[in-house]
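What you see is the complex with one protein chain gone and the rest in place.
Entry: chain A
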Amino acid sequence: MTDLTVTEAAAGATALKRRRPAARTRRRHRGLNGRSLAVLVFLTMCALFFCVPLYVVLTTSLKTMEEIRQGQIFALPDTWTLEAWRFAWNEACSGITCEGLKVGFWNSVRILVPSLILSISLAMVTGYALALWEVKWAGTFLFLLFLCAFVPLQIIMFPLIAITRSMGVYGTILGVAVVHAVMSMPVLTLIFRNYYKDIPAEIMNAAIMDSGSFWRIFGEIILPMSGNILIVVLILQITNVWNDYLIGVTFGGYNTQPMTVNLANMVTVSTGTASYNVDMAAALLTAIPPLVVYFLVGKFFVAGITAGAIKG
């Protein structure tokens, strides 16, 4: 079977397993010459460009509307206030309900937990079976998974609506979670499979000799070895599910929509005058959970996005 990976996919996932030998001796620190000064200045300017939106959103969310109307978007607030944050969390209107973003926040959490459990356990077991056990049709199946990993949701949207409706989960939290698990299954399975296929055959043979059954080997050998990849996938999936909009808006009902959908409704379907400070506070509230994950465990995040490079 050909090794079905996007070039960097394997590299990303295995980067954590194998420490790169410290062969790069050109890492010597030289004095600050003209060229590296220019490079550093350029990089700093780029860094500023990347930070501008965050800065603008943050300061706007801390201003009053009178101050915002003066049009000084880059100025710091004269009077700092958390009123917009409170309003966005508790009272802001999304569609017809005005209970703030907290509704969406808790919906997102309630979607996140079952979708993580479903998608990761399914992908883990599938990846394990495909990587380490002889199944005749494994090659074909892997190829199918590889194809499916690229299918945009739009192409299977109506059938999935019809299927979830007939299962009675359309419009529920569980329905959204199930669709997340389905859509992420191919990519996650490929990630797990790539990780497990590097386990030496001797270990597996010894384990099978030792009358280890499929599930016992999984529980006693594979699971304890999966710490790193599990964290990578967990983070990848948390950010994916949290930042998703399309699945949430399509499969969520009126009371089960995730935070991103609430935010989009708040901002695009605005009745009356727009309160930009509230909009920005709402945007930040939505962005905070994945950003916290990113700044806490950035290394795993990078490994995750390069491994799951196939995500939309």
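Methods note: a residue touches a chain if its C-beta (ideal position, glycine included) is under 8 Å from a C-beta of that chain, and two chains touch if they have at least 3 such contacts; residues count from 1.
In this section, contacts and distances are computed from a predicted model.
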Record-based protein name (UniProt) of the chain missing from this complex, from "Aspartyl/glutamyl-tRNA(Asn/Gln) amidotransferase subunit C", "Biotin/lipoyl-binding carrier protein", "ABC-type sugar transport system" or "Butirosin biosynthesis protein H N-terminal domain-containing protein": "ABC-type sugar transport system"
Option touching the unshown chain, where A:Gly139, A:Pro152 or A:Gly219 are the choices: A:Pro152
Interface with the undisplayed chain - residues on chain A: 2-8, 11-12, 15, 20, 23-27, 29, 36, 39-40, 42-43, 46-47, 49-54, 56-57, 60, 68-74, 122-123, 125-126, 128-130, 133-135, 141, 144-148, 150-160, 162-163, 182, 185-186, 189, 208, 211, 213-215, 239, 242-246, 260, 263-264, 267-268, 276, 279-280, 283-284, 286-287, 290-291, 293-295, 298, 301-302, 305-306, 309-310, 312
